[in-house]
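Note that this complex is displayed minus one protein chain, with the remaining chains in position.
All chains are identified by letter, namely A and B, in their written order; residue positions are counted from 1 within each chain.
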Amino acid sequence: MGNPIVFFILAAIAIAAAMGMLTSRNAVHSALFLVLNFATIAVLYIVLNAPFIGMVQITVYAGAIMVLFLFVIMLLGADKLGGVVGEDKWQRYLAGFLAVALVVVFGIVLAQGGGVDTGTATAIDSSPAALGMRLFEGYVFPFEVTGVLLLTSMIGVVVLGRKKRGKDA
Amino acid sequence: MPDVTIDWYVALSIILFAIGALGVLLRRNAIIIFMSVEMMLNSANLLFVAFSRHLGDLNGQVLVFFVITVAAAEVAVGLALIVTIFRTKQSINIDEINLLKG
Partner (left out) sequence: MRVITYFFMNAFNLAPLILIFPLIGVLANGLVGRRFVETDRKTGEVWSGWFGSLMAISSFVIAALLFFSLRSQEFHAEVIYLFDWFNVPSAGFRIPWALQVDTLSVTMMLVVTGVGSLIHIYAIGYMHGDPDFSRFFTYLNLFLFFMLILVTGSSYLMLFVGWEGVGLCSYLLIGFWFDRVDETGHPMNATAGRKAFVANRVGDLAMILAMTLTFWTFGSLEFNTVFQSAVELFEKGHMVEFGLFSASLGSVLTAVTALFLMGAAGKSAQIPLYVWLPDAMAGPTPVSALIHAATMVTSGIYLIVRSNVLFEIVRASGSLILGVISAPDLVAYTGAATALLAGMIAFTQFDIKKVLAYSTVSQLGFMIAAAGMGAYVAAMFHLITHAFFKALLFLSAGSVIHGMEHGHHEIAHGDHHDDGFDPQDMRMMGGLRHKMPTTYVVYMIGALALSGIVPLAGFWSKDELLSHGSDNNFAVYLMLALAAFFTAFYMGRQLKMVFFGEPRHAAAEHAHESAPLMTRPLIVLAALAALGGFLNLPYFTEGMAAANQHKPGGIFLGLEGWLEHSIQSFELTAEGVLHMPHTSVVMSRSVAGLSTLLALAALAWAFYGVYGKKPKTADERDPLQSTPIWWFAILPLNTFYMKGVIPLFNRLAHWLGYALDWDFWHDFVHNRLIRDPFVGFANFAADILDTQGVDGLVNGAGKTVRRLASVIRLSQTGYARNYALSILLGAVALVAYFLLMVN
């Protein structure tokens, strides 16, 4: 499953980018850190023998979605609304504790080597053609439903984004 | 030099997930909260692909494909909502949106 050195470098970049997103006071910086994070994950996908998903990740996530984010940030001028939650500090501590607990729980499980089979299968054909065949063989109905979902969300966005006449005018 | 096993990917994706969760819980900017949610989705995707490779099963990648599609739809609607909220409240500070208070 890839070269350890490559994995460590990519993992370090991904975590660092995530931390950067979390801590930046400027929303634009956060968005750019997230793009970096998505890009490293896309590379990991390619390493994991999933080139099609990696490309989709780059085009849809790092491309389309993040551009949308940036547009909205700039449109609203919300880039400077930084900082973390104010008054109730207990909440921050609890959130931090839970995040750490989550990581520790999994750490314990992984350290025990329990649960997960470490055997490695041979690489399979995961070309776009093979993926497409699998999609249309076993997932036709979900695929169609997803199409309807996209259409619905598109209409929803148009309705929501429209300026209400007589109110703003 | 040890081989990269599935455990490594699990660890990475948990760390990314925890960071995303922290973002959701700690930040005040609705857009950043939203981005954190996207990162949590991505950590799950990573795990899917890793297990797909690990088990030699293509279904994991198909699921990731669906998740990305749904996430795209979700982002579109979510951002539209944020824009609408901003229009009415002139703010996207999550602390000012508490109409559900009992």
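By definition in this document, a residue touches a chain if its C-beta (ideal position, glycine included) is under 8 Å from a C-beta of that chain, and two chains touch if they have at least 3 such contacts.
Remember, it's a predicted structure, so these values are computed and weren't measured experimentally.
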{"item": "Per the touch definition above, residue among A:102, A:130 or A:150 touching the missing chain", "value": "A:102"}
{"item": "Sole residue of B:11, B:24, B:55 or B:77 that reaches the chain not shown, by the stated touch rule", "value": "B:24"}
{"item": "Residue ranges of subunit B at the interface with the undisplayed chain", "value": "21, 24-25, 94-95, 97-102"}
{"item": "Missing-chain contacts mapped onto subunit A", "value": "85, 91, 94-95, 98, 101-102, 105-106, 108-109, 114-115"}
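Everything that follows uses one rule, which is that only the chains that are shown with their structure count from here on.
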{"item": "Separation of subunit A from subunit B, taking each centre as the mean of its C-alpha atoms, in whole Å", "value": "5"}
{"item": "Subunit A partner contacts - residues on subunit B that touch it in the complex", "value": "1-12, 14-23, 25-29, 31-32, 34-36, 38-39, 42, 45-46, 49-50, 52-59, 61-62, 64-66, 68-77, 79-84, 86-87, 92-93, 95"}
{"item": "Complex interface listing, subunit A residues touching subunit B", "value": "1-5, 7, 11, 14-15, 18-19, 21-22, 27, 30-31, 34, 37-38, 41, 44-45, 48-50, 52-53, 56-57, 60-61, 64-65, 68-69, 72-73, 75-76, 78, 81-86, 91-92, 95-96, 98-100, 102-103, 106-107, 110, 113, 116, 118, 120-124, 126, 130-131, 134-135, 138-139, 142, 146, 149-150, 152-154, 156-157, 160-161, 168"}
